[in-house]
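Of the protein chains in this complex, all but one are displayed in their positions.
Order as written gives the chain letters A, B and C; numbering starts at 1 within each chain.
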Amino acid sequence: MMRARIQPAVVGATGYAGFELTRLLLSHPHVNTPVLLSRDQRTDASLADVYPKIACEGRGDLPFEPISWESLRAKGVDVLFCATPHEFSREWIPEAVDRGFRVVDLSGAWRLKNAAHRAVYGFSDADWRCAALDDSAVYGIPELHASAIRNAQLVANAGCYATSVIVALAPWVRGGLIDIEHGIICDSKSGVSGAGKQPTPKTHFVEVADNLSAYSVFGHRHTGEIVEQLGIVSSSLQFTPHLLPIPRGILSTIYVRVKDGVTANELNASLKAFYSGQPFVRVFSNGRLPQIKFSLNTNYCDIGFAVAPEGRRAVVVSCLDNLIKGASGQALQNMNVMFGFDQREGLQ
Amino acid sequence: MMRARIQPAVVGATGYAGFELTRLLLSHPHVNTPVLLSRDQRTDASLADVYPKIACEGRGDLPFEPISWESLRAKGVDVLFCATPHEFSREWIPEAVDRGFRVVDLSGAWRLKNAAHRAVYGFSDADWRCAALDDSAVYGIPELHASAIRNAQLVANAGCYATSVIVALAPWVRGGLIDIEHGIICDSKSGVSGAGKQPTPKTHFVEVADNLSAYSVFGHRHTGEIVEQLGIVSSSLQFTPHLLPIPRGILSTIYVRVKDGVTANELNASLKAFYSGQPFVRVFSNGRLPQIKFSLNTNYCDIGFAVAPEGRRAVVVSCLDNLIKGASGQALQNMNVMFGFDQREGLQ
Amino acid sequence: MMRARIQPAVVGATGYAGFELTRLLLSHPHVNTPVLLSRDQRTDASLADVYPKIACEGRGDLPFEPISWESLRAKGVDVLFCATPHEFSREWIPEAVDRGFRVVDLSGAWRLKNAAHRAVYGFSDADWRCAALDDSAVYGIPELHASAIRNAQLVANAGCYATSVIVALAPWVRGGLIDIEHGIICDSKSGVSGAGKQPTPKTHFVEVADNLSAYSVFGHRHTGEIVEQLGIVSSSLQFTPHLLPIPRGILSTIYVRVKDGVTANELNASLKAFYSGQPFVRVFSNGRLPQIKFSLNTNYCDIGFAVAPEGRRAVVVSCLDNLIKGASGQALQNMNVMFGFDQREGLQ
Partner (left out) sequence: MMRARIQPAVVGATGYAGFELTRLLLSHPHVNTPVLLSRDQRTDASLADVYPKIACEGRGDLPFEPISWESLRAKGVDVLFCATPHEFSREWIPEAVDRGFRVVDLSGAWRLKNAAHRAVYGFSDADWRCAALDDSAVYGIPELHASAIRNAQLVANAGCYATSVIVALAPWVRGGLIDIEHGIICDSKSGVSGAGKQPTPKTHFVEVADNLSAYSVFGHRHTGEIVEQLGIVSSSLQFTPHLLPIPRGILSTIYVRVKDGVTANELNASLKAFYSGQPFVRVFSNGRLPQIKFSLNTNYCDIGFAVAPEGRRAVVVSCLDNLIKGASGQALQNMNVMFGFDQREGLQ
């Protein structure tokens, strides 16, 4: 049932994803002004202190409030967004869920069903409620899990890299069109905002500019998400992220082996059918390929592909804005599904 | 036998690679000031007209001269460098060779032995001497072909992308350490200078900045070079170039399947042994990977690799400066070999 | 009188400013789908051929049509936008005006009242109607000339640099707060899109990246606009543009001498009063200064200033997006004024 108007709260609005989410929420026609919660319980700060851009807009500034269950209840908060480090999400969300709040978590805390995959995060899991939540949390890509998201109490918003790869591959994997055992290779490149707002040597302008580097080869945390969502074994997937000298955007170049007898037309038809009626996936045809710029500042995930002359090898290129479809936009899209709004509300 | 001092001439010094080459030649201790030849027979221009940076240096400016065989002979030119479009090189070099000049060609005109691979260039080959030259031209990567280069009359300087991939893979392919039939995937990324100095929509700042795009998927001209030099069949190699928003530098991420029983130590030993004594290939060990910045403005090709936990998959990362090791520096290195100089002369 | 819905046509939608304008028009609630006119009378092209980004959006593609007065009439075109070179605008617009069309010209063709200033453009002015149009054309900054724009048949949309300087200085100049005879210095910096979409050596990525350069010192065409609009003599204004390695955005740093006895508070009050009720000028207070990023992708012109300890010198910083407030957004704002819409329609 569609609600007239809902009340969101955001923890972590000072980060890049949380800030974008806050701005999206402010423009959403069926959403009240979000409550911003401060993890370190500050009461003397506002969004404009962190984003001076806000201060000059004459709108959009919001105070941070300490976290208080009573206050959240009193304000009639319907949904909590956590744009927080996974350690915080892992610790805080069981209590929130227990108290009946619906939650969209943008971290990696609740995305993985397989304990072996979760090991990479090193959760201590002191809270006895974690195991139940690991089971009930719904992976947050609406194009794949809309009906479960609709009724979910906790949605684990998908990772940015993972979204770009899963959206590109799900149709062919589910349709049995590619030879998974041969191995799938995902060579992904991301802008710097994916590394977060915290200044580090890795995000220093001088280190990033005029450069390109691969990192976390054979060990990136999003690998588990991709494997689980595609329903394949880890050794079938090779995922290599790279740091691009641009502020935002992801391009994944994905290499697959096409099954004998499967034609380029069938590959194309599979994508078109799978995403028919989905407003935020754009399938490019006829060998046209997306570029990072095409989807910047939008909630689109763009997909295009090319097939080798001999027909056995295919390359898929997938692009999205890591802060929108890879984080805040997808979170809003999940919220829309959870509360019965049109998926496009607040995202166009 | 080492020559005391040689006289070079350069056709195409106005392009990025030809300009870098000219500057390298000017610093080489055993080389006379190069003669710059104008393809369009201009006599009223100098290098500083094209590169204002030169004008302010009080050195390095050189006049362009019309091309004249008599003049080249009179000046005692020992070696001709062609930093020219492949169409020009294909047409002009047979005559130059016929007249006894030694030539280093930086274009793709003479790199390919296999007529099927050459087809991608669409040469008309009106000149009856082409076939003989296709046979005798030596592919210009000194780390692989030093002895043939020493005696070559025509050296076909290797492509920038091709160098990054061939140098990375040659040791393992020749050593039989990887499963070639499984397929090799080369995901390469290059700075914009690789697209040349000619202003085009593709090289416009506004189109390139904040963007990334794949191009020539399944159809890039360097594919043939890689396949020939590695001695593998085309369908075993997947090469995908991307345009990076940086001025220069290439990073290739290469995915291979390791043969059963081959260990990471053996892979490392293979690289170390193959490039032992080679001054311009740096092998990184222990999973450390090169970045584009490490080799900028140098003639190095850097290689590092990582192996998957299960030991069957490996990722090699290879970096170089496309204008130096990928073009002008390698051309000078080839010249050093041709004339008996130390490979490092003029390159440090 | 406010019209229910108006019909625009655009000449020059293939350039950066014309393209942005077309996209803004497509989102304007009181505007029909714009007619796109092809200067070279092509009929086989559409916007997506020039901007592949369009093709993937499933909306926004529009055909180009040859220019025909009959067709424009038949389609009920109310307003013509010219995002064209000034030579074309100078030649074509007199006819359009003569035929009764209202026109917003984004070029420099009709901005200057003073023939001496116009000389820098080298117009031949064969058309006898030019002199009358030079008189009647209204300079298109709505914050300064709203009432004249309302009734104008031809609006000469202000230059990008000129807007950033004029908006910053008009209040203090008109208010007599600064010593103009002492001289005003405008040190401006612009992103590359200001140089247009045509690929040139100046806009090649490799030339612009990692660089900064001053150009047209003492000779830039926008100098005349600034001087005329501020009502000062040429020798009182020093305007120096620079090319920034960014795609878009302008920052002008403006140095003025404050008149004796004028306080920082008065300077601030002057700006606040002048732009009170103006939706697209944001005045920063208390020494806070705008940055280029704050106004990117918006129609805002941001202004902030600082005063020296001794109170005699002031620095004003002014920022805007050269393609929006510096071109297409201001054109739409002018159109809103001309047709009685709220200035903000289609711009938020």
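Note that a residue touches a chain if its C-beta (ideal position, glycine included) is under 8 Å from a C-beta of that chain, and two chains touch if they have at least 3 such contacts.
Computed from a predicted structure; not experimentally measured.
Screening C:A115, C:A131 or C:V217 for touch with the missing chain picks out C:V217. Contact with the chain not shown here comes from a single listed residue; of C:Q7, C:S46, C:Q238 or C:Q278, that residue is C:Q238. Checked against the full complex, the one of B:P290, B:G326 or B:G346 touching the unshown chain is B:P290.
Those residues of chain B that touch the chain absent from the view are 52-53, 55-58, 209-210, 282, 284, 288, 290-291, 293-294, 297, 302. Where chain C meets the omitted chain, the residues involved are 182-183, 185, 187, 189, 209-214, 217-218, 235, 238, 240, 242, 244-247, 249, 251, 253, 255, 257, 287, 289, 291-293, 296, 306-310, 312-313, 315, 317.
Listed by residue number, the positions of chain A touching the unshown chain are 16, 192-193, 197, 199-201, 203-206, 208-210, 245-248.
The rule we apply is simple: only the chains that are shown with their structure count from here on.
In whole angstrom, the spacing between the mean C-alpha positions of chain A and chain B is 41.
Per-chain CA centroids place chain B at a distance of 46 Å from chain C. Residue positions 209-210 of chain C each touch two or more of the other chains.
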